[in-house]
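Every protein chain but one is kept in place in this view of the complex.
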Amino acid sequence: MTDVQNQPDTRGIKIKRTGVTKVHLPFLISDGDEVQQVAAQIRFTVALPENLRGTHMSRLTEILTDWTARPIKIPDLEKILLDALEKLSTDFAAITLVFKFFLKKFSPVSEKFSLSSVDCELCGELLRGERMKFTLGLIVPFTSLCPCSKEISNFGAHNQRSVCRVKLTFKNFDDVSIKNFVRLIEAQGSAEIYPLLKREDEKFVTEAAYKNPKFVEDILRDVVLVLRRSENLEAFEVECENFESIHNHNAFASHAEILS
Amino acid sequence: MTDVQNQPDTRGIKIKRTGVTKVHLPFLISDGDEVQQVAAQIRFTVALPENLRGTHMSRLTEILTDWTARPIKIPDLEKILLDALEKLSTDFAAITLVFKFFLKKFSPVSEKFSLSSVDCELCGELLRGERMKFTLGLIVPFTSLCPCSKEISNFGAHNQRSVCRVKLTFKNFDDVSIKNFVRLIEAQGSAEIYPLLKREDEKFVTEAAYKNPKFVEDILRDVVLVLRRSENLEAFEVECENFESIHNHNAFASHAEILS
Amino acid sequence: MTDVQNQPDTRGIKIKRTGVTKVHLPFLISDGDEVQQVAAQIRFTVALPENLRGTHMSRLTEILTDWTARPIKIPDLEKILLDALEKLSTDFAAITLVFKFFLKKFSPVSEKFSLSSVDCELCGELLRGERMKFTLGLIVPFTSLCPCSKEISNFGAHNQRSVCRVKLTFKNFDDVSIKNFVRLIEAQGSAEIYPLLKREDEKFVTEAAYKNPKFVEDILRDVVLVLRRSENLEAFEVECENFESIHNHNAFASHAEILS
Partner (left out) sequence: MTDVQNQPDTRGIKIKRTGVTKVHLPFLISDGDEVQQVAAQIRFTVALPENLRGTHMSRLTEILTDWTARPIKIPDLEKILLDALEKLSTDFAAITLVFKFFLKKFSPVSEKFSLSSVDCELCGELLRGERMKFTLGLIVPFTSLCPCSKEISNFGAHNQRSVCRVKLTFKNFDDVSIKNFVRLIEAQGSAEIYPLLKREDEKFVTEAAYKNPKFVEDILRDVVLVLRRSENLEAFEVECENFESIHNHNAFASHAEILS
């Protein structure tokens, strides 16, 4: 059977990324001493040399299928990418896994246990001969309470659910803790949020937010400050978005930084 | 050229709805004395008799294309459906148009003008020989402020953006005003929301919501009460959803009623 | 602390469904002799008597949190709902779990193993004193190849990815197999699809689809025929949608039936 993908190509264009996207597979993700089974959406691509017509995409799906059964720590992403370099005879490979990561939460007063979900993205890129470049993406929810609304109103203050989206690139990815970065970021809103709150907890969260009013810009700056203090980061991007309770649109702020 | 759609079918199954969906077209929608050009997403289907294999779907797209240039009042949907009955030789046709409908808003104190968007769905169904059955769908945003949080907290109260989704079926659709139903529903939250608020307006909205705390169930019941008083309705479905600022999930309530 | 939810309500409206929605939690779903950990999106609601102002929604989250650790067979949904009837002192409860369900697939010629994902929805509704009403929702993908295009063209035929969405209500839900219904439905397209296909498999799937051309109406009718033969069903709804490769919109057909 003709291998059409293997035909020569004369257009002279090396393609940086070609492969499969929106693949859904279960993965076992290790974070610290915990293993979570997640339902991941995956993009898995490789570079295609300029002299070849197409990629053997089924090999990418084969590699992914192999890895669904084994616990994956972040450094294992490098092994997946090395596998791709070899099986597809190329010099660059990239993988992105997007999934819901579940975090144990205890409500602030009654200490009731529940599980909170955070959108998590693990992204590895490997150029042959170098170490993998690893980026952790998180979308972390919390409450924000408007300082202006509090200041000018005789009572109350508008507040709302907000998210902080970060993309964190690491100097060394061996011991990155997803959970710790979630905790770091969720602490920068006006108050943390919880799946399960009894009345005494709801009072606590309401008052905590009221005592700690923050604009979307305040939250962004506070996230920037804690990320700058994080020793292991090489670069970061931050976006904060408030789903304004007094508008049908959102307030937004973003910032990116390369650390030395 | 063979007309494969016209081949006989022996499976004995009359299909209630078959046609095109996720068609995007501009439409001119008349509401009261105003005409808005909208970008509509459309589903347009007809019944297929049990003895025929397929529908001539291109005729549906042709009919839609014909109607993109002319202002459409709600009763015109019946003409579109009659067109479908005739051109597709069938006894049932249905159309759904989904679009952003823009509403003039003036902020409550400074009276600044802006445009608010509401998700709107017009749905017509026509059985040959009967009048069209018309359903208006709306997704209307507003603020909700939690009565429990206000009561138990020493200061502040959690609040958030909420939506009310309604599906309204009419006895008589000749004079339905989209705008009036939006106004009716947005008045049932803790406070209306606006695209444009200066500081004096923000103070007003914050305090208005604080003075008018409502659970998702309160809002649902108040919407039910105003819809029951609406003379022209035959039936309604209501869903309210609060994007809780203290949780990463939503509070929800729904209700449906047939009016006599 | 005042129990504001427990305040009397005088509007005289019993609410059929109120509770939490868009909760995300991991669940262990048993299907046949297999247990899958899934990331579920959940709606969990109860009826609210007309004389009470609000629902104690935190109790719903508590019940859900209790059930994240234990394997759930479909009949266990009834236990979750009974728990809700008791802990919320009400006479009706409903739960919907939506998640990716993974299915083992072996490619048709090379027999390579991979995992295919199907969108799955489990919905239980319980009225005190009755048995639970159970509905299984599935969104099953496959290929469709157009009979008209094949017939009129000198070579080739347009084909595309399609989905069939079903909602199946059961007489008896004790032994419902999710997997078996997926297999039943995916067999009704022009050809099954696979995450992993080597060249000999791709040839097989391409030719299989070409030999088995089906309109969206053909697929709908064939799904209706196999569902009618399924002994345990009480009612079903079917929607088929082809993501037409020659249009930027979709072809659609739907049908609903109550079986005696």
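For clarity, chains are labelled A, B and C in written order, and residue numbers in each chain start from 1.
In this section, contacts are C-beta pairs under 8 Å (C-beta built on N, C-alpha and C of every residue); 3 or more make two chains touch, one makes a residue touch a chain.
Nothing here was measured: the structure is a model prediction, and the numbers come from that model.
**Q** Which displayed chains does the hidden chain touch?
**A** Counting the whole assembly, the omitted chain is in touch with A, B, C.
**Q** Check each of B:R70, B:R131 or B:K198 against the chain that is not shown and name the one that touches it.
**A** The missing chain is touched by B:K198.
**Q** Using the touch definition from the top, which of C:M1, C:V35 or C:I152 touches the missing chain?
**A** C:I152
**Q** For chain B, which residues reach the chain that was dropped from this view?
**A** 1, 3, 23-26, 36-39, 58, 61-62, 65, 68, 99-100, 102, 112-115, 117, 195-200, 203
**Q** To test your reading of the contact rule: which positions on chain C touch the chain that is missing from view?
**A** Residues 116-117, 141, 143, 145-146, 148-150, 152-161, 191, 193-195, 197, 199, 202-203, 205-207, 209-210, 243-249 of chain C touch the chain absent from view.
**Q** For review purposes, identify every residue of chain A that touches the missing chain, sorted by number.
**A** With respect to the unshown chain, the touching residues of chain A are 1-2, 4-5, 9, 11, 13, 15-24, 43, 45, 48, 53-55, 57, 61, 147-148, 151-152, 215-218, 220-222, 224-225, 241, 248-256.
Rule of thumb we're sticking to: only the chains that are shown with their structure count from here on.
**Q** Return the chain label for which the distance between chain Cα mean and whole-protein Cα mean is smallest.
**A** C
**Q** Taking the mean of the CA coordinates per chain, how far is chain A from chain C in Å?
**A** Going by mean C-alpha positions, chain A sits 28 Å from chain C.
**Q** So what's the Cα centroid distance for chain A and chain B, whole Å?
**A** Distance between chain centres: 35 Å.
**Q** Can you tell me which residues of chain C touch two or more of the remaining chains?
**A** Residue numbers touching two or more other chains: 1, 23-24, 61.
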